[in-house]
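In what follows, a single structure is set out as structure tokens and then discussed.
A single protein chain has been omitted from the complex, and every remaining protein chain is retained in its original position.
Let's look at chain A:
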Amino acid sequence: MPTTTTTTTTTTTTPRPTATTSGGTRGRLAGSLHRTWSLARAELLLLRRNKTLMSIALLMPVGVIGLFSTIEGVGDGGDAAALATASLVGMLLLFVVYYTVLSTAVARREEGVLQRLRTGEASDAEILTALAVPAVAVTLVQTVVLAAVGSAVIDLPLPQDPLLCLAGVLVGCVVFTGLALVTATASKTLESVQITSLPVIAVAVVGAGAAVPLDLLPAGLARVAEYTPLNPVLGLVDAGWTGDPSGADVGRAAAVAVAWALVGLAAVRARFRWSPRV
């Protein structure tokens, strides 16, 4: 190699103990977390350098708080507050988790990055988890910021059962990450993502009652809507936010949401496309 003596950055890495071959399950878990974090940290760096995405991530909470402030009765709790929080979490899951993971997966695949990463020690699950970390982190942070700022600025009620709320958001992140990766397999190019994402977004929005109130749908369709991916997730979040488990059948919602998560992950495991379409 032509060598140059000018060094701008000194980078050293201390060899680590063999996490995967010693220490049993705990060692394997530590190794797995280390690999995932290493890849996720790089994804977070890439997110930070994407000015468009960062602007959306920073401005969205401000815009949503502004929008909420115009809704009459949002500070009183009840239906308006429930609608506001459900809209917020729904938007985050669809446009931050689903769309970002989908477009990132397709972009990385077409650049040959996923194939390159697969030649290393990281497992398929670790690579894909790392891919989703920035979107999931942004979603969690935005949810917390909106709850805090919404409460302080427009008297938006705080979640009554934060753990249930958090569980709802987390299972929603898994559901929509799985759906994003399945959609990525069906997307030939980054441009085609705008089309291939529509069915999932449409079904999720309609099924959650965000396009047409579910009360207005025929009973059969309303029943089907309960089994669409966003509906049970928002049911869990709503129950956690209002502290009123009777407002949603939490057990049913949890079962449906977990079923969507498992189906999505199984489909990704079986069908995900790693190599560029040439």
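FYI, contacts are C-beta pairs under 8 Å (C-beta built on N, C-alpha and C of every residue); 3 or more make two chains touch, one makes a residue touch a chain; residues count from 1.
Simple rule for what comes next: contacts and distances are computed from a predicted model.
**Q** Name the chain not shown, per its UniProt record: "ABC transporter ATP-binding protein", "Acetyl-coenzyme A carboxylase carboxyl transferase subunit alpha", "Dihydroorotase" or "Nitrite reductase (NAD(P)H)"?
**A** "ABC transporter ATP-binding protein"
**Q** Contact with the hidden chain only, please: which chain A residues?
**A** Listed in rising order, the touching residues are 1-16, 18-21, 31, 34-35, 37-39, 41-42, 45-46, 49-50, 108, 111-113, 115-116, 118-123, 126, 274-276, 278.
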